[in-house]
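Here the structure is laid out as structure tokens; the discussion comes afterwards.
For this view, one protein chain was removed and the others were kept in their places.
For chain A:
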């Protein structure tokens, strides 16, 4: 074993799977082709509510190449899942338009598609209700919001404080439904072998899929193996198993052959989740110096009839700014709509659009610089829980960001800077994202040739997890990354938390460090002698994480935007985005920067383009493809950069890291909207910022 002079954690390292990804050798789920394969094409419901009365299966199985057509009338039975979305083809009920009601299996993709298209379905349709509105009689208070936060919080007397405040903002903001749209559609290859099921699946968490699906199919968990070496993005939509995985496994069981299934891009707008639309009312009251006396943030959201997904929209408001009087709340209505799910920074992304827009409005109302306003309201401890922050460097991000961006001489007057046809403006917003860590297991092995193998059912959805874990393992084992092979993406490996909540690296890294530490100790005891059979250790971090001290743990950041708005057409272009983040220790500057700017790019897209439009008449998302649901393209993204403030926080995990996958999208849309106000004098409170809202 060699002693590494410089730690690899903190140093730049190219992605380990880079060569495979640029040569096309990296295989994603659908690219596994077992022998004797058949193709499954699922069939979506064309009503938003009601029942499937009958499906003419017989006609379709006569068609060329068709092996089977499956619906609730002939599908294998499943145990009742906790999430009714997964009870696929188990009942005639239709809960939303686009829900899978049948699947056709055929010899080729062409045959299966043709047959699925021709399937004749009779429905008993019922009137549907798909419109989210604040005064909907079905609005209710969920028991908690994701993942385990109280629904409502209140301190002091926010209403009286608001009435008494000399400077106030009372505004309602809205964010539309947005769809995750990872570039790789959700796909599964399902393969039964007796009582064993193997799934090549596009997932953010192999262990999660196994643990959820095994009971559904009545299997002991060890009989279900989920393999996902490479995943083409997920952004939250591949955390929970989606109906498509179940359909693939059911179809393979029914036909007794391996089956491949991919959700189409159009179907992804119904069956793979989305960010709930939100309507948010924010009330801020401040004294003449801009010190907040009251903060009220109320959110209204939707979920489907069959599953309660309660997004945590106002939770960031609980940690952002000091104020003695405060209230946050969430209300939910169940509609005949698809089930929402996590989408990059669920809660924080829409919630901070509202809060940070309101802060900008407060700055305007109080004639205070918006950077200074935020600094003035910096709390000494977590404003609601009272817990100390493990570290908090929002102020440093704001100050350093302002310096680099060139904020100092900003004239606050709106609508006065012109460059030809273009009106120019700048804006700022804060970012935050909680720092979680969950129990995981890992193993570490040394072979007589001096090579190390670390195994954990982690998932690399584009975050660079494989690379970060290699760096972490190399440092702990006091060796070089070249001697460490990190194996992930397989539920047969030690069980791990999914890639989500920006907690992957912190959770997996802790398990990897502990497994590698015991291997290193074991090797020291043997004076470095490796037995012929090799040496293996393992770790489980459940106790360590359960015992961690109570702190308020969050990453913070500041986002600065410069925009140009075409004074004739209302077109907005983002000229510059600069994000400064304080996210603990950065494990790999190269991949972390990509995560930050990737999140900011999605934030730009959220600000200007993204909106899933509900068709009230037919009850589905109307613009369900990339021609109509626009995401930022290359030409939309000009100058985006990120920097970070190094934090030395001993209260996090052995790496001292906070997670960088989501914070980049938080606050971006508000920074852009605030810049649009500065450019034009028009305050856009409803995303996205489209031309029609600026041209009046």
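Criterion: a contact is a pair of C-beta atoms (placed from the backbone, for glycine too) under 8 Å apart; a residue touches a chain by one contact, two chains touch by 3 or more; residues count from 1.
As a convention for this text, contacts and distances are computed from a predicted model.
Trainee: Identify the UniProt protein name of the omitted chain, choosing among "RNA polymerase sigma factor", "ABC transporter permease subunit", "Xanthine dehydrogenase YagT iron-sulfur-binding subunit" or "2-oxoglutarate ferredoxin oxidoreductase subunit beta".
Mentor: "Xanthine dehydrogenase YagT iron-sulfur-binding subunit"
Trainee: In the full complex, which of A:57, A:231 or A:442 touches the chain missing from this view?
Mentor: Among A:57, A:231 or A:442, only A:231 touches the chain that is not shown.
Trainee: Among A:84, A:109 or A:451, which residue is in contact with the omitted chain in the full complex?
Mentor: Missing-chain contact among the listed residues: A:109.
Trainee: So one chain is hidden, and I want to know which residue out of A:185, A:236, A:340 or A:656 touches that hidden chain in the complete assembly.
Mentor: Counting the whole complex, the residue in contact with the absent chain is A:185.
Trainee: Residues on chain A that touch the omitted chain in the whole complex?
Mentor: Within chain A, the residues that touch the unshown chain are 14-15, 17-19, 21-28, 30-31, 33, 43-44, 46-47, 53-54, 56, 63-65, 108-111, 114, 116-125, 181-185, 230-233, 235, 262, 264-265, 461-464, 590-591, 593-595, 597-602, 605, 625-627, 631-635, 637-638, 640-641.
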